[in-house]
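Structure in C-alpha cells, see below.
Just one protein chain is left out here, and the rest sit where they should.
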Amino acid sequence: MGFRATWHRLALAFRRLSSPRPSLAGVPGRPRRAATRLRAIVLVALAAVLLGGCSLAYPAAGGTVQGQDIRSLYDILLIPVVVIFVLVEGLLVWALLRYRGRRANLPHQTHGNNLLEITWTVIPTLIVLVVFALSMQTLGKVDAKSSDPALVVDVTGKQWFWDFSYPVQKVTVSGAGQEPVIDLPVGETILIRLHSDNVIHSFYVPGFLFKRDVIPGLGNQFDINITTPGIYRGQCAEFCGFGHADMRFSIQAVSQAEFASWIAGQQAAAAATPTPAPSLAAGATTLSVSASTTTGFEQSSLSVAAGKPFAVAFDDKEAGVPHDFAIKDSSGKVLFNTRIITGPASETATAPALPAGTYTFFCQVHPNMQGTLTVQ
Amino acid sequence: MTGRAEPVETGLALRGAATARERAGAHPIAGGTDTTVLGVYLFIASEAMFFAGLFAAYFTARTKYSTWPPGGIHLDLPLAAVLTALLVSSSFTMHGAVRAIRAGDRQRMIRWLTVTLVLGTLFLAGQAYDYATLGFGFTSGVYGAAFFTMTGFHGAHVLGGVIAMSVMLGRAGAGQFTAKHHAAIEGVSAYWHFVDLIWVLLFSTLYLLR
Partner (left out) sequence: MATTTLVRERVGYRSTLFEWLTTTDHKKIGVLYLTSSLIFFLLGGLQALAIRTQLAFPNQALLDHATYNDFFTIHGTTMIFLFAMPILSGLANFVVPLQIGAADMAFPRINALGFWMVPMGGLLIYATYLAGGAGIGWTGYVPLSDAGPGGVFGPGTGLGVDFWIMGLVFLGASSILGAINFLATIFKLRAPGLTMWRLPIFVWTVLVTQTLALFAIPVFTTALVLLFIDRNFTHGAFFNPAAGGNAILWQNMFWFFGHPEVYIMILPAMGVISEVVPVFSRKPLFGYKAFIGATIGIGLLAFGVWAHHMFATGAVYLPFFSFVTGLIGVPTGIKFFNWLATMWRGQISLKTPMLFAIAFLAMFLIGGLDGAVLAAVPFDYDVTDTYWVVAHLHYVLFGGTALGVFAGIYYWFPKMFGRYLDERLGQIHWLLMFIGVNLTFFPMHILGLEGMPRRIATYPATLDWPILNLLATIGAFVIAAGVAVFFVNLAISIRAGAPAPDDPWDAYTLEWATTSPPPPYNFDTLPPIRSERPLFDLKHGAASDGGALAVATVAAGAGGPGGEA
C-alpha cells in the first residue's frame, strides 16, 4: 500500500526537523520540548485518522465478476490518493510548525522556480494519465455485454417500488406493498434490463459496487455474473420523489439448482388462484374518497362516527399519478394513511378509531391536496 | 505606445517599471472600447449562450424523429424569406446610422435609425401574421413547442431592439449624441446586429436545414 515507505520517510523527515537548527535556536520564548511533543501528537493523530479511516471505509470484495474488477481499481486509486494526501497535509503541517513566527528581517522574497513548477505539473499529469488508462481498461470489462446471457431480468422502477420479472420464465415479483426479494443464480451471465415510465430511478446494489440509472425513454441494460452466494440489499439511488427512501429490494444469490426450484415455486404460486382480500369488519362504516386531479380530492369534507374503526375505500382515478389518503390531527401528526397507489387504482384499508373532533385528510404525495374530516 | 522602448509590460524581470501609458500620464485604460459598449458586448455574449441553449434543445429534440418537421406541419417559407430580407437589410441601415453619428451628422443618423425602426416593426408585424396563420400551435407537440419558443424569444429580442431604438430617437431628437459621445448608439447597433444574426441562424435552422 506504500504506507510503510511513506511513514518511514515522514518519520525520517520529522526526526531531522526536531534536531536543533540555527535559525530556530535564535528564537526566544519557544521551548523546544513542547514543540517536539506537539509535532509527535499531530503526527500520531494524523496517522490514526488515516489508518482508521481506510480500514473502515474499505469496501468488501464485489459480489460479481464486474464488482471485483471495480474493487481492484479501488486498490490502484488508493495509492496516489494516500500518497498525495500524506505528502500535502504533511508538508502543510510541517510548514506550519517549522516556519511559524515573525522575525525582524523579511524572509527571502521567492517569486517562483521554474523547475519545481514544471515538476509539480508534469508528475500529476502523468498520474492522471495512468489512472485514466487503468480505469478505462476496467470500464471496458465492467461494461462488456454478452451476446448470449443465460438469464434475462426486467427491472421496472415505479413510484415507489421495484417490479422484477423474468420474461422467459414468466415469473414476476412485485414490490407493491412489500420489499421484494428476488433470487438470482451465481455463476451465470445475467442481463438486467431497466425500465421506467415515470421518473428517473437508479438501480443500485452496493454489494455489486455498481449502479445504473433507470431513465424513461432510455433502455439501459447491463450484465452481471454473481460470484458469491448471499443476500445483497439494493435501493433506488436517484431521487425520485416522495417515497424515494422506501424503494428497497433484496437479491438472494443462490446456486443454479436452488434458483431453478425458486423459479418453479414462483410459477406454481402464480398459477394458484389469488386469495380474496379480507372482508371488512361487520358493521364498520366505509368512507369513500377519490382523487381525479392533483389539486384536490373530489370530496372536500367527510365525516365518520367517533370511537369506531372504519374502512376507507380510496380510489385514485388519475392515470399515472400516485396518491394516497392520509389523516392528520391539528398538530400535524399523521394518524393514518393508505398505501400510495398509482392510478387508475383503488385501495381499501381499515383506519383506527378516532376521538371526536376535526381532522385534516390529505395526500402525502401532494400535501396541498386537503380536505376536512369531521369525527362525531 | 512606445512599443520598442517598452517591449513587455509584464513579468518579474521588469518588476518596478512604469508602463508607457502611465508615463504618458494618460487616464487608466483610456482608448479601446468604451465601457458602456463593452458592457453591451458582454451582455450579448450571455445572450448568445441563452440562444445556444435553445438551439441545443432544438437539435436534441430533432434527433428523435426521422421525418422533421413531424407530419402535418407546414411552414410559410416565402413569408419567412421576406422577413429575413427585412431584418438583414435593417442591419445595413443600422450601420448607416452609426456611420452618420461617427461623422457627427445627427440628422442623417435619425433618418437611418428611423428606417431601421420601421424595418424592425415590419418584421414584428410579419411574424405576428405568421403566428396567426400557421396551422400549428405552441402546444402541438415537440416541434410546436420548439418553434414557438425559439422564434418567440427572438421576437421578444427584436421588440427590445425596437424599443431601444425608439429611446435613441427620442434622445437624438432632444439634441443628444455627437461624433465623440454616442456610446448608446454603438451599443444598440451591436445588439441589433446580434439579433439579426440570431434570426439568420434561426431561419437557416428552421426553414432551410430542417
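Read from first to last, the chains carry the letters A and B; within each, the first residue is number 1.
Heads up, the rule we're going with is that a residue touches a chain if its C-beta (ideal position, glycine included) is under 8 Å from a C-beta of that chain, and two chains touch if they have at least 3 such contacts.
Everything quoted here is computed from the prediction, not taken from an experiment.
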item: Contact residue for the chain not shown (choose from B:Leu75, B:Val88, B:Leu122 or B:Val142); value: B:Val142
item: Candidate in contact with the missing chain, chosen from A:Val65, A:Val142 or A:Val254; value: A:Val142
item: Missing-chain contacts mapped onto chain A; value: 13, 17, 21, 23, 53, 56-59, 69-70, 73-74, 77, 81, 84-85, 88-89, 91-92, 94-96, 98-103, 106-113, 115-117, 120-121, 124-125, 128, 131-132, 134-136, 138-139, 142, 159, 197-200, 202, 204, 206-207, 209-213, 215-218, 220, 233, 235-245, 248, 293-295, 318-321, 334, 364-369
item: Footprint left on chain B by the chain that the document does not show; value: 9-13, 15-19, 21-22, 26-29, 32, 35, 38-39, 42-43, 45-54, 56-57, 60-61, 64, 138-139, 141-142, 144-146, 149, 153
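Methods note: only the chains that are shown with their structure count from here on.
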item: Where chain A and chain B are represented by their mean Cα positions, the distance between them in whole Å; value: 48
